[in-house]
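All protein chains of the complex are present and in place, except for one that has been dropped.
Each chain carries a letter (A and B) given by its place in the written order, and its residues are counted from 1.
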Amino acid sequence: MDLKANQPSDDYEPVAGLDQQTVQCVRACESEAAAKTASDYQHIVWAYGVIWSLFAIYGVMLWRRASRQSVEIADLQRRLAQ
Amino acid sequence: MSEALWGPGARAKTSLDMVALRQAWLLAVNDLRQEARDLELILTSTFFSLVVLIMLGMSFSALGVSSQPLAVPGMLWLSVAFVGALTLGRIFTREREFDTLRALLVAPVERVSIYLAKAFVTMVILLGCSLLTVLGLTLLFPAAQPFADRPLETFALVTMGCTAYAGVGTLFAAGLASSSGKNVLLSVILYPLTMPSLLFALVATRSLLEGHESFTTYLGQLTATNVLAFVVGAWLFEPVLVGVPQKRRGAARAARRRR
Partner (left out) sequence: MKNILPFAMLGVAALIFPTSVSTIFLETPIEQQMGTVQKIFYFHVPLAWIMMLLAVVCGVSAGIQLRRDSKRAEAVSIAAAELVLVTGLGVLITGPIWGHATWGKAWTWDARQVSTGLLWLVFAAYVLVRHYGAAGSERLAAGLAIFGAIDVPVIYYAVKIWKTTHPSNDVAGSLPASMWAALWPALIALLLTSLALLFIRVRQELTDVTLDEAWISLDDAGAAQPATGDA
């Protein structure tokens, strides 16, 4: 009874190169690589987002300055017309 | 003597460089004499470095001997940086209060002489304060003992560090004195610009404390930075300080901002 339990069953045939240990090892590597890639992509998204939002913020600042200037030019023109 | 130096024939008599140097010397002596009369700058700066020293002592008295060689250079040069900003802020105040900087600028004096004289006075005062700080650090921290063991090297190092500070600082302190004096801006300008010299001084001090041979190399590099700072400072002094008057434009802009 005990002997039977320890022995592999007759219908189990290990496929060459894919024993349990290798499969586990490969899965572990894969999940680690997936985690690394996911974290990498997170970092990349942050980095690219930061760069373009900095440019966007500066662009908005320039735009606001431009609109202030056009208000001032209109003011000046109004005064000159008087 | 002064007749020959300031007079119209001065340029013909001696070469321009010699005149500039002697004018600088006379201006510096004049400043130091004035300082010796009321001691304002010397007393306040000395007191300030003493206070900084006590604060450093209290903050770091528990520091282990092994980590002291890393901390002492930082303490020395940070206190030089603080005292330097204070001294530079004050050094042109007298000129501003009585508007004598303008008088000095229209006088027949080489502008470089004014720069050199002011830098020299700053350097002397700063050197005095730093030597006091060095003495205090030697008494407070056992790792600073090499300062006392190698006084010549220490003196050379402190002189070079203070010169760097004075060279960069005088230019901008003068510029801020001629505009209506916003002294916060002095520290804003001064600290980023003097950072390289400060780093060289830090590294040299650390190697002095640890008894490395590389000390002379670092001292040489610090000296080279000094030369660069003085050349650029002397070259920029006149265009930055005198330039072309643009007061009205600036005033109009300030008025607009208020509107």
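Please note the rule applied: a contact is a pair of C-beta atoms (placed from the backbone, for glycine too) under 8 Å apart; a residue touches a chain by one contact, two chains touch by 3 or more.
Source: prediction; values computed, not measured.
Participant: With the full complex in mind, choose from B:V29, B:M58 or B:V188 the residue touching the hidden chain.
Facilitator: B:V188
Participant: For the chain left off this view, which of B:L41, B:I91, B:L116 or B:V168 is in contact with it?
Facilitator: Checking the options B:L41, B:I91, B:L116 or B:V168, the one contacting the hidden chain is B:V168.
Participant: Just checking the interface: what residues of chain B touch the absent partner chain?
Facilitator: 168, 171-172, 175-176, 178-182, 185, 188-189, 191-193, 195-197, 199-200, 202-203, 218, 221, 225, 228, 232, 236, 239-241, 243-254, 256
Participant: Could you pull out which residues of chain A are in touch with the chain that's been left out?
Facilitator: Given the touch definition above, chain A has residues 36-37, 39-41, 43-44, 46-48, 50-51, 54-55, 58-59, 62, 65-66, 69, 72-73, 76, 79-80 touching the missing chain.
Everything that follows uses one rule, which is that only the chains that are shown with their structure count from here on.
Participant: From the mean C-alpha coordinate of chain A to that of chain B, what's the distance rounded to whole Å?
Facilitator: Those two chain centres are 50 Å apart.
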